[in-house]
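Single-structure report; data block below.
All protein chains but one are shown in place.
Up next is subunit A:
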Amino acid sequence: MASFTERMAFVLVMALCLSGALAVDRGNFKTCDQSAFCKRQRALKPGESPYRALLETMELTNTRLTLQLINDNNKVRLLLELYRLQGNITRVKINELKPLKPRFEVPDVLVREPPTEPLSLLSQDENGVVLSLGAESQRVIVSARPFRLDIMEGRDVLMSLNSRGLLAFEHLRMRKDTSQADSEAEKKEEVDPANPAEQTTKDEDDKDEDGMWEETFKSHTDGKPNGPSAISLDFSLPGVEHVYGIPEHAETLRLKTTDNGDPYRLYNLDVFQYELFNPMALYGAVPVMLAHNSQRTTGIFWLNAAETWVDISSNTAGKTVFGKMLDYVQGSSETPQTDVRWISESGIIDVFIMLGPTPKDVFSQYASLTGTQSFPPLSSLAYHQCRWNYNDQEDVKLVDAGFDEHDIPYDFIWLDIEHTDGKRYFTWDPHKFATPKEMLQGIMDKKRKMVAIVDPHIKVDSNYKIHNEIRSRGFYIKNKDGGDYEGWCWPGSAGYPDFTCADMRSWWASMFAYDQYGGSMENLYTWNDMNEPSVFNGPEVTMHKDAMHGAWEHRDVHNLYGFYVQMATAEGLIQRSGGVERPFVLTRAFFAGSQRYGAVWTGDNAAEWDHLKISIPMCLSLGLVGISFCGADVGGFFKSPSSELLVRWYQTGAYQPFFRAHAHLDTPRREPWLFGPENTALIREAVRQRYTLLPYWYLQFYQAHCTGQPVMRPLWVEYPQDPATFAIDDEFLIGTDLLVHPVTEEGARGVTAYLPGKNEVWFDVNTFQKHNGAQNLYIPVTMSSIPVFQRGGSIIPRKLRVRRSSTCMEHDPYTLFVALNPQRTAEGELYIDDGHTFNYEKKEFIHRKLFFANNILSSINLAPDAKFSTQSWIERVIILGASKPSKVTLQTADGQESQLEFEFDSSMSVLTLRKPGMNAGEDWKVMLQ
């Protein structure tokens, strides 16, 4: 089995021109200087903008303002559209007034045409207009000469557009083919005074530069039949020193300034052995940036799917803390300001300015545009066991049995590409996986599930049904000459279905039907990998930009491809169950809106401590832009982890949303029991902690689904006024109530965690020790330590009877952990449904508020119109920070009262109520006397 794949791998490495060393080969990927439009645009320096607003063209209707802009250098006119959207969002669209041909506008990402609110004109003169943005005394000032937009609240400027004059719009033009024809044409134009001046679109601005009509990178030539089409716009953020988001980058949570290097790049790429802490593009792209200071949080959503670069600069960058203090003391200096500039290769400017003012508002605003996290099946929040590859059915069976033998729970076992018949997705290797249904049934008997990979590259093979169908239906992406585009990927020569085409997507979805996807069953779910798309022999290991998706170039839609693949796959899983079951689909590539279709992971990381550390900011950044269901390969994909690193990774992964161990084909086996009994026990304990918290995780995802709030949160989201939290990315919150500071240092003896909140207290979840907020707390650690704290004032439901899989725990009773705040109150929620269907949409669920005040703990129905019944009951209540009662009385819904037994630990002030026994779905009260 070794020699063939190994040789394949070798061939691939050669094909990718990779060194085989342990870092990315940067030469495979473009710098801004090597990307013609980025180089052109970045050459423009801040200064007076050539754009002028033609106020006389202004039209203001109830829903929008339109206005023409003119570039005084080349007289090309642009059309500005300005919308006030519901929920404190301003949308600015800029397109050519009369483009030579239509420019691409991103479809399918917005959940609907965003509802507008009326705009009203406050004042107008020859210098500009002032519009009211509805409530909160927000105004937008449109300045005419040069054109700029300032969004104000009261006297404060929240954000300015084109304030640095970097608005640029490369209008579409005819190619001046030969220099002769070119000069003739120019002469003609010059001698033709009848030509309206404004239509004469030529000036120094229009001079052909290198890379406008053709660009070569390595051996790949990008023919650009449409010529230059880049766009650019700058945003100034006064008072802002912290910006976040624009994933995916292997970068700290707080974004860095880019003055001394490349801008952050957004271009979905399959990067082999990526490096940490740099702005290079990775597998996914969400063009959303958040800006934060202690007064306000805002967001910029740049809706463009082409290759995009983002420059960040700051007037305080590089200043030392002392320097800043000096400024402050002297009361002199300018306010801090961050300037951001977006550059995209094609399409239009379509930007949503989310004005907060709180982090939660920004999340809601963004969710109103692109939707919220899909509500995953409960089991997908449990532990996933993956490896490239489990070799055959026997192997799967043995691994499954290994978990039972070592009493470690798991819910999903995964199959990578080797399970297929020659990398033909939707098929099974006829020898190694000869009876997939038998295998799936065996897994189902344990109430467990499986995921099999389905990648979007389709083997070119006339004996392969999927290929034949796609070809005959004309669903493949075309090359620039009109033939089916072919690239090299796992199966060898492969075609790439055009997922931007709705017909293609619905056909793809239909392939997941049980009668189409042979060997599949209802406990088989899907993993979409390589959907950047990865093309081993393409430029930058992806598709040629001049490939065609119907009328549009790949250039226009590149960053959308992976989004559509996951969309179509998730739809397939929904359809196969007749719309009953929730899907689970993992994707590597993503875009804004991908949260609606499933989970993402941070791609091919490595078994190194720094990769463990970076998993936190990478997932935090994704959470900030709506994608909550995020995880990193536990253990690291490339290389082999030490047992210490593996244990620490399990401990960290157990507290991250998507919890999956994965490993490269060439690494030694690393199932949890292969590192000696001590490490097995440590891993078992970490996984068990995850399972006890599943009710809390499930609730977080329900809330994320309803509100768009991230599940895994940076501290500043909950403590927006505490600057000490703004750059923290070695610890994080799950929801509002759990703070996690995993141990990510080799040989650590202790960690220092920042516990936020001036008037808060935090309880160590293991020792129940109480700590005050707003302090740096040193915590000594051993190999078994996972520093986790529950916020005083919260109630967290857990299920302490950890079983083989989450499904086995469905009917189990709850233990409520009530952590009192200094005011001796606490509240939390409990959400219960069937865990896997869409019936919650039909109000089949239980949603309760748990509330502790005045020594009474009560359960209140938050959804009286919803109906669901559960067998689960409350087996235990643990009250942290309690005092000893003399009597504890339970009052049930029917008014009956009974005395509860209790235990009180006075050293830790922990009160444990023994077996109250009420049903988790009912009203009840527990009174302490």
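FYI, a contact is a pair of C-beta atoms (placed from the backbone, for glycine too) under 8 Å apart; a residue touches a chain by one contact, two chains touch by 3 or more; residues count from 1.
Rule of thumb we're sticking to: contacts and distances are computed from a predicted model.
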Among "CCR4-NOT transcription complex subunit 11", "GPI-anchor transamidase", "Calcium and integrin-binding family member 3-like isoform X2" or "Glucosidase 2 subunit beta", UniProt-listed name of the chain not shown
"Glucosidase 2 subunit beta"
Looking beyond the chains shown, say which of A:Leu800, A:Ala863, A:Met908 or A:Met927 touches the absent one.
A:Leu800
Which residue of A:Leu665, A:Cys706, A:Ala748 or A:Ala863 touches the chain not shown here
A:Leu665
Of the residues listed, A:Asp25, A:Asp208, A:Asp407 or A:Glu644, which one is in contact with the missing chain?
A:Asp407
Which listed residue (A:Lys45, A:Arg155, A:His431 or A:Arg749) would be found touching the missing chain in the intact complex?
A:His431
Contacts of subunit A with the missing chain: which residues?
1-4, 6, 9-10, 391, 394-395, 407, 431-432, 445-447, 665-669, 800-804, 807-809, 812, 875-876, 914-915
